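And then subunit A:
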Amino acid sequence: MAKASSPQVTPQDSKDKSNKASVAIEVKPLMGNEAIARGVWEAGVRVASAYPGTPSTEILENVAHYPEQDIEAEWATNEKVALDVAIGASFAGERAFAAMKHVGLNVASDALMSMTYIGVNGGLVIVVCDDPGIHSSQNEQDTRLFARLAMVPVLEPSDAQEALDFIKHGYEISEQFDTPVIVRSTTRLSHTRSLVRIGERISQPTKGFVDNIAKNVMIPSHARISHPRLIEREQKLGDYFNTSELNRWEPGKTEYGIITCGISYSYVKEVAEDASVLKLGASYPLAEDLISKFCESVDRVIVIEELEPVIEETVRKLGFKVEGKSLFSREGEFSPSVVRSGLAQAGLLPASESTPGLAPQPLARPPVLCSGCPHTSAYMALRSIDARVAGDIGCYTLAAIEPLKAIHTCVAMGSSIGNAVGMYKTGNETRPIVATIGDSTFIHGGIPPLIDAVYNQANITVLLLDNHTTAMTGGQDHAGTGKNLRGKKTERVDFESLIKAIGVKWVRKADSYNLGNFYKCLQDATRYKGVSVIISDRPCVLDPVKIKGKAFEVRAESCVGCQSCMNLGCPAISWSGELHDGHNKVKISALDCMGCSLCAQTCPSDAIHLPSET
Partner candidate 1 sequence: MSSVLNLQGNHACALAAIAAGCRFYAGYPITPSSEVAERMSLELPAVDGIFIQMEDEIASMGAVIGASLGGAKTMTATSGPGFSLKQEHLGYAAATEVPCVIINVMRGGPSTGMPTRPAQGDVMQARWGTHGDHPIIVLTPWSVEEVYEQTMRAFDLSEALRIPVVVLIDEVIGHLVESVDMARFKAVKPVERKWADSKKQGFQPYAITEDFVPPMPRPGDGYRTHTTGLTHAESGFPTQDPETGQRVISRLLDKLEHHNKLVESVEQTDCEDAEVVIVAFGITARAAQSAIALLQKAGIKAGLFRPITLWPFPDQSYASATRNARLVLVPEMNAGQLIVEIERYQKDGTSVVGLNRYDGEAIAPQQIVNKVKEVLQNA
Partner candidate 2 sequence: MLNKTKAAFEIRDYIREDLFPHFMCPGCGHGIAMRALLWAIHDLNIDKDKLAIVSGIGCSGRVGAYIDANTFHTTHGRPLTFATGLKLARPDLQVIVITGDGDCLAIGGNHLIHACRRNLDITCLMLNNETYGMTGGQVSPTTTRDRYTTTTPEGNYEPVFDACELAQGAGAGFVGREITLQTPSLKSLIQQGIAHPGFSFLEVISDCTEVYGRKNDLGESPQMVLSQKSEFRSDSYGMIADEVFQPRNVKTGVLHKSDRPEYAEAYQQRITDRVKK
Partner candidate 3 sequence: MSEIQIRFSGSGGQGLQLAAKILASALALEGRSISMSQSYEPTSRGGLSRSDLVVDSSAGYPLVTEIDYLIILDQLAVENSTGMIKSGAAVIVDNERVDAPPPGEHKTSTLPLVQTAREVGNIRAANVVSLGAIVGISNICAQKSLLQAIHDTVPSRFVDLNLEAFKRGYALVSANREEDPHLTAVS
């Protein structure tokens, strides 16, 4: 591999320029998502919209901390709506923003695929947070592949400072190239706190709506004209990135060179500080010339990128011998150790001497439904009636595992009802078919399939678990809570009326804390021929406010160690250390007990009581 001449862009250059571009007034430790929010505000964005989704949730929550007169921040009913709102703002001539997690982009993709044809008026940046390692998602798809499909540029910051800076840069690119821009974050970046120099908000002049039907209305004739423009834009962006300071060549030893992007860059620097590194801040379209030059300057080219071999394949396409996924996994999250062992495998670093010290068998501590969670009893009841349960996305997905084990499928936001309809339509299912869906998820994507179920006369039961919040992501408001992102009162969706309006004849509200009644209600619902909907109306005990009742107690003398209460999977209940006929008795942690009474209702020996009783 021929060695390239010295790089055109040096870290030194970029640093000087950045110092001129914005005046640093303060340094603060910010989490990646906080830095993104800061960047959105500083960039003069007027409208920001999102649907909560780990690890992206905190972005909009933090945007909402900035003054309302500066920026409109709102929870949208789903990611597509969020993007459409942002697109509308762009049309109207303001900088606009949308945030979502990787799977949220799937929902929003329909709008994105058109918007990429249309381009922007006010700048439009979409932050998409990927979740390598699947900390809290249903998959670990790589957004860069999506960007390639949509032919929109992707910027990838590697720390919080870059997160802030890249947002602002993103708007410049968006407006300069007439394109939406995706800024890709990952869980690690979003949730890492580091020092960030923050700046002031730069207000953007209002452009106003620009009437241009050929640009703004995507009908076939317009689209046909737009597509070549898109290809041309891609080319121009590639050229731009060849020289942009977003991509940085850090010269070092020439035996090998590492091309990396995003958070992986920090791992690389951690374990191979003296290597030659090409850090790509723009991972689509790739700066092919820059890459070629870099590859030519080193003996071996190693690509270190989380998830898909996007860079690696490009390098290979460019005709270089490259090592990437042969050393580093295509799945999971990277870490300094992963990078080190990959480089060691390549023979570039000495293998770390492993001196196993004390290595205890780790305790399984999977996430569980909280003590007092109203979903618990709903799933106990489902399990009892032996239902075929199509689950959905939310806390309640945890009911799929021990001890509740009451969910049989879980696909994507809002899928449960459609899945249930399909199960019914096969005629194969002998058990009652129930779709369970949370309030927020229902609004997100459950309403069209419910209409479908009614329209197509499915015989299913929908259990709408209305806990009055978006619990899984930490308690965000939504259209069904009566409060907006800024905590102000707004209209609340009346689920019962809505469902009736859809044409559901059997709708009943039930309190899942009342075990017997709930069970009965579920039985009635499943016996009904047609679509039946139960609205389990019981708020989350943690969000938006902690609802803690008096803690229940176990009367040790009455406990017979049957551990029926353990079926709740309640984290407040554990073994007391006492035995009854060889079976472990239980105790309740007063600190953790929320006083929901479910254990007391379940206990066959009446051993669980409120302490006030004598």
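Simple rule for what comes next: a residue touches a chain if its C-beta (ideal position, glycine included) is under 8 Å from a C-beta of that chain, and two chains touch if they have at least 3 such contacts; residues count from 1.
For anyone wondering why these and not others, all candidates are chains of the complex that A comes from, given by their letters.
Remember, predicted model here, so these are calculated numbers, not experimental data.
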**OP:** Spot the contact partner of subunit A in this complex among 1, 2 or 3.
**Re:** 2
**OP:** State the interface residues of subunit A toward candidate 2 in the complex, per the touch definition above.
**Re:** 384, 511, 513-517, 519-520, 523-524, 537-539, 545, 547, 549-550, 552, 558, 560, 594-597, 600-607, 609-610, 613
